[in-house]
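Only a single protein chain was left out; the remaining protein chains are all shown in position.
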Amino acid sequence: VHEPLLSEKGEETVDVREESPLPDDLTREELTLPAPSEPEIARHYTRLSQMNWAIDSGPYPLGSCTMKYNPKFTEDVAADPNAAVHPDRPDRAVQGNLELQYRLQEFLADVGGMDAVTLQPPAGAAGELTGILIAKAYHEHHGNDRSEVVIPASAHGTNFATAATAGYDVVELPSGEDGRVDLEALEAAVGDDTAALMLTNPNTVGLFERDITEIAEVVHDAGGLLYYDGANLNALLGRGRPGDMGFDVMHYNVHKTFATPHGGGGPGAGPVGVTEELAEFLPSPRVRGTNGEKGYERFEPAESIGKVHGFEGNWLVLIKTYAYIARLGDEGLADAAAKAVLNANYLAERIDLEVPYGPFHHEFAATAGERDAADVAKRMLDFGVHPPTTKWPEMVPEAMLTEPTEIEGQSSLDDLAEAFDLAYADVDEALETAPNRTAAARIDQVGAARNPRLSWQALEED
Amino acid sequence: VHEPLLSEKGEETVDVREESPLPDDLTREELTLPAPSEPEIARHYTRLSQMNWAIDSGPYPLGSCTMKYNPKFTEDVAADPNAAVHPDRPDRAVQGNLELQYRLQEFLADVGGMDAVTLQPPAGAAGELTGILIAKAYHEHHGNDRSEVVIPASAHGTNFATAATAGYDVVELPSGEDGRVDLEALEAAVGDDTAALMLTNPNTVGLFERDITEIAEVVHDAGGLLYYDGANLNALLGRGRPGDMGFDVMHYNVHKTFATPHGGGGPGAGPVGVTEELAEFLPSPRVRGTNGEKGYERFEPAESIGKVHGFEGNWLVLIKTYAYIARLGDEGLADAAAKAVLNANYLAERIDLEVPYGPFHHEFAATAGERDAADVAKRMLDFGVHPPTTKWPEMVPEAMLTEPTEIEGQSSLDDLAEAFDLAYADVDEALETAPNRTAAARIDQVGAARNPRLSWQALEED
Amino acid sequence: MSGSPYAPHTDAETAAMLETIGVESEESLFDIPEAVAFDGEFGIDARTERGIRDECARMFARNDDATEFLGRGHYSHYVPSVVDHLSDRAEFLTSYTQYQPEISQGFLQALFEYQSMLVELTGLPIANCSMYDAATALSEAATLADRVRSTTGDVVLVPGHLREGKRAVLENYCAGADLTVEAYSMDDGIADVDALADRVGDDVVMVYAENPTLRGCIEENLDAIGEVADDNDALFTLGSDVVALSVLEEPASAGVDVVVGEAGALGLPTSYGMGLGVFACREEHLRQVPGRLVGASEDAEGDRAFTLTLQTREQHIRKERATSNICTNQAWVALRAAIHAAWLGPDGLVDLANDCVRDAAALADRIDDLSGAAAPVHDRHHFREFTVRTDQPAAAVADDLEETGFLVHVVGEHLLQVCVTDHNAGRADDLVAAFGEVI
Partner (left out) sequence: MSGSPYAPHTDAETAAMLETIGVESEESLFDIPEAVAFDGEFGIDARTERGIRDECARMFARNDDATEFLGRGHYSHYVPSVVDHLSDRAEFLTSYTQYQPEISQGFLQALFEYQSMLVELTGLPIANCSMYDAATALSEAATLADRVRSTTGDVVLVPGHLREGKRAVLENYCAGADLTVEAYSMDDGIADVDALADRVGDDVVMVYAENPTLRGCIEENLDAIGEVADDNDALFTLGSDVVALSVLEEPASAGVDVVVGEAGALGLPTSYGMGLGVFACREEHLRQVPGRLVGASEDAEGDRAFTLTLQTREQHIRKERATSNICTNQAWVALRAAIHAAWLGPDGLVDLANDCVRDAAALADRIDDLSGAAAPVHDRHHFREFTVRTDQPAAAVADDLEETGFLVHVVGEHLLQVCVTDHNAGRADDLVAAFGEVI
C-alpha cells in the first residue's frame, strides 16, 4: 500500500507576473504546486485516509489521551452556516454565538466546580499557559514576586514546558511510594517562591490524590495556588469537582473529556475555569448576560491578562463541546465516568501484564517488565488494535499506559486484552521485527531524525 | 479482513405487547434485532466501507455503466433542508422544487433534442417502461393495435424485459457484420405490428449507428416509433442529439451521463423525453410555468399514461443532476463526451487485447480470445483496478466491455492498460485461482445460488 | 475553464494521447454523419460550484416555510446524523452493483443485513434488497401473482382507500400483464371483509390490503383477509412500512404471502416522495422475486463471503423472461434504512412506533374537542394519521391553516387528514390552536 505524493502526480508552474495587477518588484516570479483534478484529489485523500487508524477503526486506548467516540451529530451542529461569522462583529450582530459561549461557560463552570470560565485557549497546553499566566497576574497584583512552579515528576510534559514558557522555574516533585504526591516532599518543595502547584487528578497512572485536601492546604498556606490539569477529568465527572477539592484554576481538555474529535493532533480547545478570586484576571473578552435586556455582551475582566489567542479560540470545537455536554446531561456525564473506570479496571484484570499501582480509575500503567514496551506495542498493531501510550510515565518501568474510555464494550475489551497478552507472550524476534501485518513495516525513526527530509522539495534534492 | 454481522454483535428482544397502547390482537409478540451502540455502528459501517471498491478508490471501467466521478458539491446541494418537503404540498407552497423540476426538464430537453420531459421514472429501466408505455398509449390513441417491439440482439437486457413488462412481444434483431443494425434485417423485422424499435446509440460496443436516418425512416414508415436508450448518451453530448436523429422518445440515465452517484446499485433516475407529438402522453404531473404570474404549477397531460412512481421520482437524485449539468454547461458537457471518447480510444490502443469492432466511441469490447474473460477480470482485481464488464455483449466472444469515462487521466489509463496486459498474459492457473490479493478470495457464486441463504436467520438455521 | 472540470487532461496530455491513437483531433474520433451531428449550443451557461450552491439555495428558499402534517404514503422520522456520515462514505456512495464480490464485501454485507432486518420485521424468509418505492413494489407483487398463481383469473383486488398515485402505477404494470385492478369496499376505514369475501373468486389472482390503511387506521381483519385469499388461491399481499411493522401483527402469522410497502420511513428525510420499496415473500416464490438478492457463500479460503445471487431471475441474463425489468434500484437507501434501524435498535423502533399510535390518538382527541371538527372520523386505532370531519368545507379550512403556516391533506369535501410524527409533534399545540382559530 503506497500512495504517491501529490507532487509526484504532476506539478504546474505559474508565471505570477504575467497576470498580476501588481508591479514586478512586489510579486514573486512563479509558483510551482501540484495541480490535480478533483477526482484525483478525492482518490488521493480517500486512499490516504484508508491508511490511517482512528477511533472509528477500533480501540485506541492511548493513556492520557482519552480517545472516545466523537458523536457525528456534533459535526452537523458545528457546520451551521449561521454560526460561521466574523469575530469582529459587534455584540448585537452576533447574539447567537455569544449565547452559546455563555451557556458553555456555565456548563463548564458547573462541571468543574469553578466560578468563571474562559473559552479562549485553543488547546490543553494553551489552557495551562492561560492558567499559569492568571496565577502570575494574581501574584503580581498582590505584590508577590514568586518564581517557581511545583510539578510532580509524573506530570504531563506540557506542565513543565508551560511553566517555563510563563517564565517560571520548575521544581520537580518526586512521586511517593504509592505513586501519589508525598506530602512531606511537597512541604519541602513549596515555599515563598511557589507560585503554583500543577496537579493532575487522578494522576497520570489513574490514582486519585487521596490527600488532596492536605495538599491544597500546604500549597495555600505557602501562598501558592493550586492548578488542576484537566487531562483526566473524564474519571471524575459527577463524582468530584476540582473546585470542591481546593483547586483555584483548571483547564478542560474538551477533545478528551467532551469527545470533540482529535483531528490527527488537533484542533482541540482548552477552556480555563477559575475561582471568583481569580475571575478578574481571565483573558479578554468574556461573555455575560446584559443587564436588563435579554441578551449577551462581551466584556474585559478588570485585571485581564489580555489574550492567549488572536480571536475567540477554536470556535468550531467549542460548538461540538456544547453539543456533547447537552447530549449527555448530568446522568450521561456521570455514567461516562463510571463506565470509563469500569472499563479500565476490567481490562487491567483481564491482561497478563502486571499493574503496579492502584486503585486506579480511568487508566492504568501496566508494565512490560523485561520486555521493551515499545516493541510490545508494535506487535499489538499486528493484532488489529492501537496500542497504549508507552514508556511513560517513568515511575512505571516499561510502562504501557492504557485508557480504554467508556465507549468500549466487554467484547471489545476482551479483544484488546487478547492483543496485549499475545504480544506480551511473543518471542523476542517477533517483537523486534513487528509489525508485520500493517500497511507499513516498522519505520526507521532514528534515520528520520538523523537526516531530516521534511518536504517533497527535500526528497527531490536527495 | 472479516467483519461480524450486526446480529453476531448482540441482538435484543423486545416484548412488544408490554408497552403497546394497542390491543394484543393487533400487535406482534416480540421483535428481535441487533442493538449496537452508536460507536459500534460507526465502526461496523466504517469497516464495511473499507471492504468496498468505489469510484473514489480508483478506475471503475464497467462498460455500459458510465462510472464517473460524482462531484461532492452536488451532495451538499441535495442536502438543503428547504428542499426536504412533502410531495402533497399545494403548488404555491413548493415553488422552489417546482422551479428546479422545470429547469431540469428544460436542460434535459435541450440536451436530448426533445420537446418535453418527465422526471418521474426512478431508474433507467423505469424510464424505458415509461417510454414504451407512452408509445403504447400513442398507438392506442390512434387506434392502432401493435404487439411487437424490435430490439437489437446487442441491446441491454432491460430493453427486452421492459418490452415484456409492457405486454409486448420481443422481436430480436441480429447484429450486422459491422456490429451495427443491418438495414435489411431491420426492414424484415418491422411491420404493421411494430410498436417501436428500441435502440442504443452509440450501441453497446460503442459504435455509432451510421444509418440512423435510414433506420428512422424504416421504422416510421412502418408506423412504429423510435426509442432511444440513453445509457450511452455520454458519448454524444454536444455532438449529436437523439431528437435530431429521428428518435421519438428517449430516457436519460442521470447516474451515468450526469454523474449522480450509483450508490451501490441505486438510486438513479430515468427521466424521459419525447417529441411534441407524444407530450400529451407523459406521466402526471408535469411542471410548467404559470400563465401570467411568475411561478410554476403541476399539470396532468391530456392523455397521460398516469404514473410510474408513487410520487415525484428520486428527487434527491434529480437535484444532483441539475447541479451537475449547471456546473458543466455547454462546453463542459461537450468536453466530457470528447474526453470520454479520447480515453476509450487511447486505452484500446494501449492494451494487448484485440478489439474487434470500430470506430468506437466512449467504450469498446475487447476480446479475451482463448481466455475466459471472467477469469481475466478476477486477475485484474489483483492489480488494484476494477475490471470491465465481462462476457457481454455476446457478439464479441469473451467480451471485456470497457468504459473508462472522461475522468481518468493518461497515467491512470496506463495503469489500467498494464492491469489488462498483465492479467491477459498470465498463466492459466493464476487466472483460475485469482484473485489472491483482495480481502476475499474468489467467491463461490454457484454454491450461493444452489443453497440460497439470504438472511442471518438463514445462517443461524444452518 | 472551457472543458469539463472533472476531466483531468492538460492540453499536452490530450495531444500525446491523440498521437498515440494516431489521429489529429478529438473531433476525428467521432463517427457521426454530418446530417445528424449537432453543432449548436444547448444554451446552458456553466456555473461555478459556489454559484450553483447559491442558486439552488435561493430556489429552495422559495418553498414556503410551513409545518407539514402530511403523510398518506410518504413518511419520515428524525434521521440521526450517523446515517448521513456513514452512508456518505465514498466507498458506499460512489460504488456500483456488486458484480465483483471479492472487492464489494462491504456493501454486500450491508445489504444482506438489510434483508435480514426485513425478514424479522415481516416474518417472511425472503426479502430483496430494494424496489423503487411502495407503488412499484406493489406492482411487482401483482406481476408475481400473475406468474405464480394457477388460477385463470386476471383481477387484482385493492382497498377502496388506496392512494390514487399508487393505483395509477399498479395499473400501468397490470396492463402489460393483462390484469385489471378492482377495488373492494371499506368499512369505517378498514377492509370490509364480508364484501371482500363475496367478491373474491376464481377471477382474482391477488388480494391487496394495507396496514395501516391509507386513512391511518390499523387493519383489524388481517387474518380474515388472509383466509379469504387463501381459500380462493389468490396471493395475499400486504402493504405496510418498516416502522409500523415493528409493532403491528406480524404479516407472516396472518397468512400474508408478500409484503410490500415503504422502508424509506427509516433512513430518508422527507424527500418529496422518494422512497425505498420493500419486497418480502415466502420461500416458494424465491425464484420469482424481482430485483437483487444477496446471499451468503464462501470464498476459496473457506471464509464466509457474500455475493449477489439467483441472478438468472434478472433482466441482464433472462432478458424478456426476467422476473422484472428492474436494474438500478435503491441500494443506498436500503443501506441508510439499515443504519437507522441499527441506531434505533428494537427498543427504539418499538418506542417510535408506539409514539405513532399515541401521538395520533392524542392529537385526534384534542381536535375532536374543538367545536366544528370531529376526529378521528373512523372508530379505529390509528397509526401516525387520522381523518378529521369539518363542518366548514375542508378545502377552505386547509387554506386557512396554510395561511397560519400548517399544511394538512384535503381528502373529501368535509374531510381533512392529519399526520403526526416526531417531526411535527412539538407543534401539535400550535396546530390545535390554529384549528381552533379557523374552524
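Which chain is which? They are A, B and C, in the order written, and residues in each are numbered from 1.
What we mean here is this: a contact is a pair of C-beta atoms (placed from the backbone, for glycine too) under 8 Å apart; a residue touches a chain by one contact, two chains touch by 3 or more.
None of the values given here were measured: they were computed from a predicted structure.
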Visible chains in contact with the missing one: A, B, C
Omitted-chain contact residue, chosen from A:D115, A:D182, A:D335 or A:D372: A:D335
Omitted-chain contact residue, chosen from A:P90, A:G143 or A:G292: A:P90
Contacting the left-out chain in the complete assembly, out of A:A188, A:A302, A:A425 or A:A458: A:A458
Residues belonging to chain B that touch the chain removed from view: 36-40, 42, 46, 71-73, 75-76
Those residues of chain C which, in the complete complex, touch the missing chain: 49-50, 53, 78, 80-81, 85, 88-90, 422
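The rule we apply is simple: only the chains that are shown with their structure count from here on.
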Pair sharing more residue contacts (C-beta pairs) when B-C is set against A-C: B-C
Approximate Å spacing (C-alpha centroids) for the pair chain B, chain C: 19
Sites on chain C at which at least two other chains make contact: 5-8, 80, 82, 84-86, 90-91
Junction residues of chain B, two or more chains touched: 38, 42, 46-47, 50, 55-57, 69, 71, 407, 409
